[in-house]
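Omission of a single protein chain aside, the complex is shown with its protein chains in their original locations.
Per-chain numbering from 1; labels A, B and C assigned in written order.
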Amino acid sequence: MVDFFLGHYAYWFTIILMCVGLYGILFKKNLIKKTIGLAIFQASVVLYFVSIASKWGDVAVTVKDYNIPVEDVSNYLNPLPHTLMLTAIVVGVATLGVAFTLLIAIYNRYETLDEQELIDKMK
Amino acid sequence: MIESHIPALIALTFVVFALLIPAFGVWRTEYSQPLSVIGSGLAAVFSLVGFLNYLNEGSLRYFFGGWEPPIGIEFVYDGMSAFFVLVINTVAFLVLIHSRQISKMEFPGKEMPYYSLAMLMLLGFNGMILTGDLFNLYVFLEISSLSSYALISIGDRQAPFAAFRYLIIGTVGGTLYLLGVGFLYTVTGTLNIIDMSAMLQLSEIFDNSAVFAALILMIVGIGVKAALFPMHGWLPDAYTYASSTSTALIAPIGTKVAAYILFRIIFWLFSIDITDAIAPVSYIVGILACIGILYGSIMAIAQSEMKRMLAYSSISQIGYIIMGLSLANPLGFAGALLHVLNHAVMKACLFLVSGNLRMKEGHSDISRFDDSYRKKYPWTMASFSVAAISMVGLPPLAGFFSKWYLALGTIDNENWLFLAVILISSLLNAVYFFRILEKVYMMNPKKDQKEAAEAKKNEAPASMLIPTSVLAIALIVIGFANAAIVGFLFNIFPV
Amino acid sequence: MIYAASGLPYRGDPDNRMHHEESITGTPVIGNYFIQNAYRDAATPNMVTVILGDYRSIDTFGEQIVIFTAGLITLLILRRTKRRED
Partner (left out) sequence: MKRQFKSPIVLLGSRLLTPYIMVFGWYVIIHGHYSPGGGFQGGALLAASILLIRVAGGKQIAKLQIQEFATTPLAIIGVLIYFLTGLVAMIAGGYFLDYGQLPIPGMDPAYLRYTGILIIEVGIGLAVMAILVMIYDNLVRGEDYG
């Protein structure tokens, strides 16, 4: 049973981060808080990917150095999830940039960023 | 030599033009619109050449960077992707021609970034269809959704807020999809679709609950983009407040590409028996699609503004396509794909008509339609009626055949609920389309004839009329030529 | 959210099958392939850069286009007209 828990602790954290992110998106009134919730939500997926790349035992980082033989696979981290996460983080940053541009456009037109007021004003 | 590079060329023409438009825009911004038309036209030509080439040589796999999958990434150019790419590029080409006049009215100073983003959005859509790698699909998904958020945010006063809501829901969907890919990668160790589906067939893998969770996550994630019933909240606002060109670009294409990915996930990645073995997934998706159809049609009747009505009707039409997929038999599959083609053409034509009306009348509010339109815009109203009749599904036009095959599919599968839903929703479609036709054509004479008679013919400018009428004519042509199309659709069903 | 928590798959711990032996259908598990051949293929010690730049270079190209779109979007939404205002 311990092994079961020991093996899965990384995934509990992903789920917890996801819950925080979703809470931020769903229940917060201010739009900027929603965007922050979104960023946390994306961070949870990044955490998940990175956690699956690890291996038991002493593991060197993904940059090959000359004294550790490359042939023995278990000496190195699995580099693929890290590569994927570079892309996911960049995509997250781009989405955040676009979200803040939209927020400025909304603010200039409605002078408020509170969702309830916005809906009333739009009626 | 060119044929072997076709899949890459289709995607890369968009990159080239997405870079050319800002480069030219530095000193002459009025070049942006013609450049975007040339770009999408070139891509349409490439996809046509590729499609014909596919017919006689069979599918094509294009390895980027010279590495075989599963190490490298590959573009798979088989029956379905060739068909989809052709449909999407031709519709986009026509819509971009139409947008010349409207752009002056709706976003005066900003042609350059607008058209370059339209190119990037099409790149994202084409990439999503062609790619054979799950993570690469996520990258293209993000490119297309980022640019569609931007295209939606240009428009009326409420447009940025509608775009912002779409951004939040869309990014949550994208991230869920990514998590699904993460689960699958953990279990199978590869990202390539074909390679992974080979692994998933083995029994001891797919009973693992991770695969089940991944399946649900991906369907939910992509369902957001396809506006499947519970996740469609963003669509009505986004389509109504956006400028008519961006709606005409996003509506016919965006949801179809997401439906295509849903299809690829359910049928190729997991193959039908797995999905049914894990859980009656295709049945649940079918039920959701039916609710979507009914909800969309009922809400469409209640709308007074034409674009909002069309937005709700596209929710219901998407329900048709996804229901066709969930039937999991050749008939339902052919009906769904034919409906993709029909709906793309119909919806593009209808949104172009609403664009014309907005251009000339300044509004597209159904309650203020009147008899004078018949005189003022004979061509626009003619193409509107063709598209409306085909949407409802009357025999000579294309819409009828796709509903016909969907109905056959449901009979073949003996779930009468779906059949009943198709019939009811066709009636509902009839209601909300014919009330417009009735207003325009069969206006009772009590209105004074003088005002209607003297409304002289000031039709929308030629460049807006040609695409609208070309789409209407295309509907008729597809209506007659559908035997060949369906024949082609049947043999690419990967049963 | 409860669904996401309950959706937690029991898929073994981090050092499960993905890293060690060949994948089931015999195709080389790409994680290991990269470790073994990255240096041989591109003479670059940093494996992550090799994957980014060479094996999966379309991903990185897509990434660059994503940033380019983000830049264009800010230009589109927040810039009134290019020429006249400065």
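One rule holds in what follows: a residue touches a chain if its C-beta (ideal position, glycine included) is under 8 Å from a C-beta of that chain, and two chains touch if they have at least 3 such contacts.
This is a predicted model, so every value here is computed, not measured.
Shown chains touched by the missing chain in the whole complex: A, B, C.
Among B:Val15, B:Ala198, B:Ala382 or B:Leu419, only B:Val15 touches the chain left out of the display.
Interface with the hidden chain, as seen from subunit B, comprises residues 5, 8, 12, 15-16, 19, 22-23, 25-26, 62-66, 160.
On the side of subunit C, touch with the chain left out of the figure occurs at residues 40-46, 48-50, 52-54, 57-58, 60-61, 63-65, 67-68, 70-71, 74-75, 77-80, 82, 86. As for the chain not pictured, it touches subunit A at residues 61, 63, 86, 90, 97, 100-101, 104-109.
Heads up, the rule we're going with is that only the chains that are shown with their structure count from here on.
With chains as nodes and touching pairs as edges, the resulting graph is complete, every pair of chains being joined.
Farthest chain from subunit C (centres taken as the mean of C-alpha atoms): B.
When the C-beta pairs in contact are tallied for B-C and for A-B, the bigger tally goes to B-C. Look at where the CA atoms of subunit A average out and do the same for subunit C: the two points lie 13 Å apart. Subunit A and subunit B have centres, each the mean of its CA atoms, that are 30 Å apart. Each of the following residues of subunit B touches two or more other chains: 135, 139, 142, 146, 149-150, 153, 160, 185-186. Across the assembly, subunit A contributes 22, 52, 80, 84, 87, 91, 94-95, 98, 102, 105 as residues in contact with two or more other chains. Contacts from subunit B toward subunit C in the complex involve residues 15, 18, 22, 25, 29, 64-65, 67, 70-73, 108-110, 112-114, 116-117, 120, 123, 127, 135-136, 139-140, 142-143, 146-147, 149-150, 153-154, 160, 183, 185-191, 195, 198-199, 202, 205, 208-213, 216-217. Residues 3, 7-11, 16-18, 23-25, 27-31, 33-34, 54-59, 62-63, 65-66, 68-70, 72-73, 75-77, 79-82 of subunit C are the ones touching subunit B in the complex. Per the touch definition, subunit A reaches subunit C in the complex via residues 3-4, 6-8, 10-12, 15, 18-19, 22-23, 51-56, 62-65, 70-71, 73-74, 76, 78-80, 82-84, 86-87, 90-91, 93-95, 97-98, 101-102, 104-105.
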